[in-house]
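A single structure is presented below for examination.
Only one protein chain is missing from this complex, and each of the others stays in its spot.
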Amino acid sequence: MSPDDPMLPVAYRVEKVTKETRDTFTLVTRRVDRAPRHAFEPGQFSMLYVCAVGELPISISGDTADKQNLTYTVRSVGQVTNQLVSLGVGDTLGVRGPFGVPWPVEEARGKDVVVVAGGIGLAPLRPVLYHILRRREEYGRLVLLYGARSPQDQLFRKELTQWSQAPESRVLTTVDYGGVNWHGHVGVVTTMFRYVRLRPERTIAMVCGPEIMMRFVARELETRGVERSQIRVSMERNMKCGCGFCGHCQYGPDFICKDGPVFSYDRIQSRMEAYEI
Amino acid sequence: MPRFFRLDEPALDGLIEALRQQGYTAVGPRVRDGAVIYDEISSVADLPQGWASEQEAGKYRLNRDPSAGPFDYVIGPSSWKQWLHPPEARLFAAERENGAFRILPNTTSAPRYALVGVRACELAAIAIQDRVLLGDRYTDPIYQARRKALFVVAVNCTRSAATCFCASMQTGPRAVEGFDLALTPVGNGRQYLGETGTDAGAAVAGELGWPEAPPEMMSEAAETVRAAARAQTRNVALEGLAEALTAAAEHPRWETVAKRCMACGNCTLACPTCFCTTVEDTSTVDGARAERWRKWDSCFTQSFSYIHGGSVRTSVKSRYRQWLTHKLAYWQQQFGTPGCVGCGRCITWCPAGIDLTEEARALRA
Partner (left out) sequence: MESLERIIAEQPFVEGLESYYLQLLVGCARNVVFEAGHTVFREGEEAHEFYLLRHGKVAIEIHAPQRPPIVVETLADGDVLGWSWLIPPHHWRFTARAVTQVRAIALDGKCLRTKCEANHDLGYELLKRFADIMSRRVDAARYQVIDVYGGGVNQ
């Protein structure tokens, strides 16, 4: 069979596992055959295969500058993700890809970048933050708004603090449910826009989270003057192949796997508002 | 330049034999379980001579018809995608050892099929699947290997079923390209006008020493095929269709058709262009060896659109809408042609008799 079969996984070994929250883990993986890791851009995803169990699309959450590893942050929500998060150091998993349209980090050069993440949606955006912070002077202001369910569900807490200390950067985190001992913000992520002043004409926004959250964030950005074409969202659908063969991820005329997952909001806005597309 | 020959029934037998001699597995129409399906054949005797089908929305009946030649049956439920894009295919195997595993790619070579009796609509369907599985960003090696090894003997249609609408889809009934050889039954279906489409086809024709076709045979063939086109009663108006359907997402007709649709998925199985698949993992009891299989899937199942938490398309309405809109509108945007070739299988084989041509018309109203 053809050596460039896009359906054939490549074995990667788990090098490190970090528990992020009660149900979310970050896996650092390295190619078993010691060949260079697959090249990727921020926002791309891999199909991760657990032997005899199944395969799922998972976004790469690591740094493009890390030339050895591919890093994934996985929330345990089903059979395959349960297996993925229970992998230990030394275990093998299969990697296909990376697939998909990345975040517009090149187009964003020179602009203010507003990153809005909800829940595990911060994981596919983390490579963007690494990318920008490494080239801080090439970008305008950086704003990160991050919403999570509760303080315990926040990902990458140490890094959130580090990012907030970067020059010309503002990081605001909020939770939907906070106890009396939580001293941060409580409220959905859109409420954080009250505390930042955007320069809409020079802003590009990258939004990732549950679809419904992206919908109301995009609307809020629009209300604040950001053009639809400058709002990018990352979509999710059922996916069996990642390369346009299986048909599952079709979203109107687009395949999420090859035309997305990152889309311009002006392209898909009406679809996002329709039922059962 | 195509060349034209005259074949009689023994010559057709000789063709099948020659292809088998060349190492091809000949696949063609046969009668089975009251329908014409495609399966391995070894001679003209296997073809459905003396059979004619009666088709309508939700209805198929194979009747004895002594006047019917081997290719007068009109298409049945199976299509060639079964041979090129198989219903089940192993993607790879994996062997586990101490927590790690090794991926074992498929090593068997692809079967070499000679397809005998491919209709113009089916050639169009193969071209569409070529576009999806070979002509986009990635190449499907399983399809590619089978496709490369293929020999195609097309047969032009001299009869149309009541469910045929290839003429309106501009895919038939005359085969224009995509074949090695094309045959047109003439003289009450007992003789054939042969036409070469490729060098491989011409080589076979030369080897078998077929006589050149007389001019009157060519005009007779052309006229019978035109007559088959004229006999078609159904049609789809292509002009502006994709735009109209894309704009019709909230049309009340979807509710109406959803009341009839059982979401059984027959249309997607019978459709020669539907390409969707799912994957299944198997393993030995001790877990030492696993396999990953690809299987045909249907957008009519609820699990098709499942993401953790639930399915995106829970209603039958949304699933029928997805199928039809994909077929006639999104496909155009994705791959540059409609995903429908006008073969009418989805109409015949729908247990509720839902008629795609009628739905397309209603959705534009």
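Residue numbering begins at 1 within each chain, and the chains themselves are lettered A and B in the order written.
The criterion applied here is as follows: a residue touches a chain if its C-beta (ideal position, glycine included) is under 8 Å from a C-beta of that chain, and two chains touch if they have at least 3 such contacts.
A quick note: this is a predicted structure, and the numbers were derived from the prediction, not measured.
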| item | value |
| --- | --- |
| Options A:K19, A:R134 or A:R149, residue touching the unrepresented chain | A:R149 |
| Sole residue of B:P66, B:G209 or B:G309 that reaches the chain not shown, by the stated touch rule | B:G309 |
| Residues belonging to chain A that touch the chain removed from view | 45, 56-59, 74-75, 77, 118-121, 123-124, 147-149, 153, 174, 176-180, 182-188, 190-191, 194-195, 208-214, 216, 234-236 |
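Everything below uses one rule, namely that only the chains that are shown with their structure count from here on.
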| item | value |
| --- | --- |
| Residues on chain A engaged by chain B in the complex (per definition of touch) | 1-2, 4-11, 13, 32, 49, 51-55, 77-78, 81, 90-92, 94, 236-238, 240-241, 243-248, 250, 252-253, 255, 258, 274-277 |
| Residues on chain B engaged by chain A in the complex (per definition of touch) | 91-92, 94, 96, 99-103, 105-107, 132-133, 136-142, 144-145, 246, 249-250, 275-279, 281-283, 287, 290, 292, 294, 297, 299, 304-309, 312-315, 317-318, 321-322, 326, 329-330, 333-334 |
